[in-house]
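Heads up, one of the protein chains got dropped from this complex, but the rest are sitting where they should.
Then we have subunit A:
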Amino acid sequence: MASSEEDGTVEEKENNNKKRSKSALATAWLTFYNIAMTAGWLVLAIAMMRFYIQKGTHKGLYRSIARTLKFFQTFALVEVGHCAIGIVRTSVIVTGVQVCSRIFMVWFITNSIRQIQNEESVILFLVVWTVTEITRYSYYTFNLLHHLPYFIKWARYNLFIVLYPLGVIGELLTIYAALPFVRRSGMYSMRLPNKYNVSFDYYYCLIVVMLSYIPRKEHFQ
């Protein structure tokens, strides 16, 4: 009897240790992740500024930072995983929609439709995203370190008032600029007849995407 009771308490302590060490591991990973993402977007910001200062134009700017952008924006998919396993207390769906909308913009618009890569609207949303992400990731980092400077907190909750509409404008103008090229090339589209008996028109899909910006409440995060 006595020995099983002892075993019980030892087991309990082990479980508690497991829980504590799991959340310590989670905290360590999240801290590393947020520092890395802050750094990544800072690198992007600096690269963009350097290009503009050296070349005096925004033409070619996207191509110069494309690989870095694709890497860091795509890596953000792990944030959906964070919510799914519970180490971050946010809804999986909300995070999923946000990240997917960014992935869509990067991979299915800017990356694949070369003719719009030098549009001003691209620079607009890139600048907005960079400022937003640097603020967001540094906010999370400082929070995890329990040392949040007032400036970062202010920036996170106030800059979005300006950044959000600017970002929407940049993204919408970019998609709108892409429309004629999508129509002409018939990209990502499938017409009848075909053996799957389905059709898909990327042009109309993009129009629906543009309309879907209207009820987007998950941007307010």
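By definition in this document, contacts are C-beta pairs under 8 Å (C-beta built on N, C-alpha and C of every residue); 3 or more make two chains touch, one makes a residue touch a chain; residues count from 1.
FYI, contacts and distances are computed from a predicted model.
Asks: Which protein name, taken from UniProt, belongs to the chain you can't see among "Calcium homeostasis modulator protein 3-like", "Elongator complex protein 6", "Eukaryotic translation initiation factor 3 subunit B" or "Very-long-chain enoyl-CoA reductase"?
Replies: "Very-long-chain enoyl-CoA reductase"
Asks: Using the touch rule from the top, list residues of subunit A that touch the missing partner.
Replies: 192-199
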